[in-house]
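For this view, one protein chain was removed and the others were kept in their places.
Let's turn to chain A:
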Amino acid sequence: MPEIKVTPLGAGQDVGRSCILVSIGGKNIMLDCGMHMGYNDDRRFPDFSYITQNGRLTDFLDCLIISHFHLDHCGALPYMSEMVGYDGPIYMTHPTKAICPILLEDFRKITVDKKGETNFFTSQMIKDCMKKVIPLNLHQTVQVDDELEIKAYYAGHVLGAAMVHIKVGSESVVYTGDYNMTPDRHLGAAWIDKCRPDILISESTYATTIRDSKRCRERDFLKKVHESIERGGKVLIPVFALGRAQELCILLETFWERMNLKAPIYFSTGLTEKANHYYKLFITWTNQKIRKTFVQRNMFEFKHIKAFDRSYADNPGPMVVFATPGMLHAGQSLQIFKKWAGNEKNMVIMPGYCVQGTIGHKILNGQRKLEMEGRATLDVKLQVEYMSFSAHADAKGIMQLIRMAEPRNMLLVHGEAVKMEFLKGKIEQEFSIDCYMPANGETTTVTTNPSVPVDISLNLLKREMALGGPLPDPKKPRTMHGTLIMKENSLKLVSSEQALKELGLNEHQLRFTCHVQLQDPHSDADTLHRIYTHLKSVLKGYTIQHLPDGTVIVESIVIKVSSSAEDSNTKVLLLSWSYQVKTWTLFLERFTLIYNGVLPGG
């Protein structure tokens, strides 16, 4: 039986970094190639030596597909292609291809800030890697090779995020990447065909959560920012260059406009400006509202949001600043944080998760006294808020996607084990399909029943209808008889007469004979007669003839009896039948009856 194998190298029962190997129809596909921000050494990258040694990744993998630009999904890409040496095809959507290098550059900077960092890629490597990327359009089937094809679907989550349908022959897998089933301020909701994949590999970050409406969170966010500004405080929002920053900018921009607020809003980095450029460029990837209003006004041409200069941090009065990096590791966001931390009127809003080893992690954990460089300490008096604005499908959304795609099996990744376990139970109960959740390094194997499409001749169908009543009903399968012929790479089921005609063949009949020995002291004629009488008693409704030449005939089966040369008590039964499936089974069943029936009767 054909199998599909799925092995996560990352994102198996965790939310560290995504990297999933799928083997389907003899093809090996890598899904995402993320990095873990929590490590400063090679452990941040997936370990490809688990797959092949000596860097023969190109020989092993048929393609690599990147779902979206977040670093936990694409951060190890230049490492894989330029340092490990993978040289095969890499696929991602147009926006992802454009934005990926920005984030990789952003992260390279943080890394360069950390001394003792070894084995990290250069700017040139990022470019060389991006040159190898083949861009994908939504809903366009791309033929990777003669057998393997992929198709991207809209996933929401961030600009350019895609789900991907991977197909080899009749087998298929869907990988969701990160997705969102409810539209937000700048993006639409994920959508997929009813493609009935063998496996649906879904993220499960919010597996147990039914998230409160985004509007509530937005209201909360605006309220907090507004209060802080009203009391003359400054608000710092540490972000990564792309994604959340844009969503929050639209939010603040519209609020400022509505409330007629005057406090300045700044972006601290050129990167975000560039990012906004891409949001303008890829307007078709945003949601309907943004596209509609685009004609009058581009949502990403901000009136209230200006570029930041480091001297502004000391300006008196309230302000809101978006600064990178998002976890307060280093750089601009950290520098502003240090300046503002001492004043309780100020506020820092952390819009995402922070790994251990960063100031972001510390303040989210509630630490109020921070040790700083040069034996200094920093008293954190400003207000610390955590508001997750990441756009993942919640439990309801995941169930909704399953209803949309109708997979035969479900596989959960990118979530915590305990939460996955809960969702797995729910899915198995509601959809009666198997749900898997392999840990990193563990392989899930799913056997598939490949369905092979076959055309059927209208004549045959009509004949069957005449025999068995109305047309076939999917709920009541029934057997049909015909001849399967293969012509010009397609399969066709026709009546045997038509098959002979189409193929230009003559009909032949096969006869099979066999000898069966019996112990019976009677004469040959008596034995034959006994068999005849017995068959007549058990095979009611069949034509059984005893011919004068010493032959019994049941349908096409001919039975003769002779004595063995050595021992007259041993009778040899000659059985001969023409090859017809029905007859053959009948024969086998009935012969058992004969055999059992004759002898005991002795």
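Following the convention adopted for this analysis, contacts are C-beta pairs under 8 Å (C-beta built on N, C-alpha and C of every residue); 3 or more make two chains touch, one makes a residue touch a chain; residues count from 1.
Operating definition for what follows: contacts and distances are computed from a predicted model.
One chain of the complex is hidden; its UniProt record names it "BRCA1-associated ATM activator 1", one of "Translation initiation factor eIF2B subunit delta", "Auxin-responsive protein", "BRCA1-associated ATM activator 1" or "SKP1 component dimerisation domain-containing protein".
Of A:343, A:388, A:533 or A:576, it is A:388 that touches the chain left out of the display.
Within the set A:113, A:430, A:526 or A:567, the residue that contacts the chain not displayed is A:113. Mapped onto chain A, contacts with the missing chain fall at residues 7, 9, 14-16, 36-40, 43, 49-50, 52-54, 56, 59-60, 70-73, 87, 105, 109, 112-117, 123, 127-128, 131-132, 178, 205-206, 209, 240, 269-271, 273-274, 277, 310-311, 326-327, 329-332, 334-335, 352-353, 355-359, 361-362, 364-367, 371-374, 386, 388, 390, 392, 414, 416-418, 439-443.
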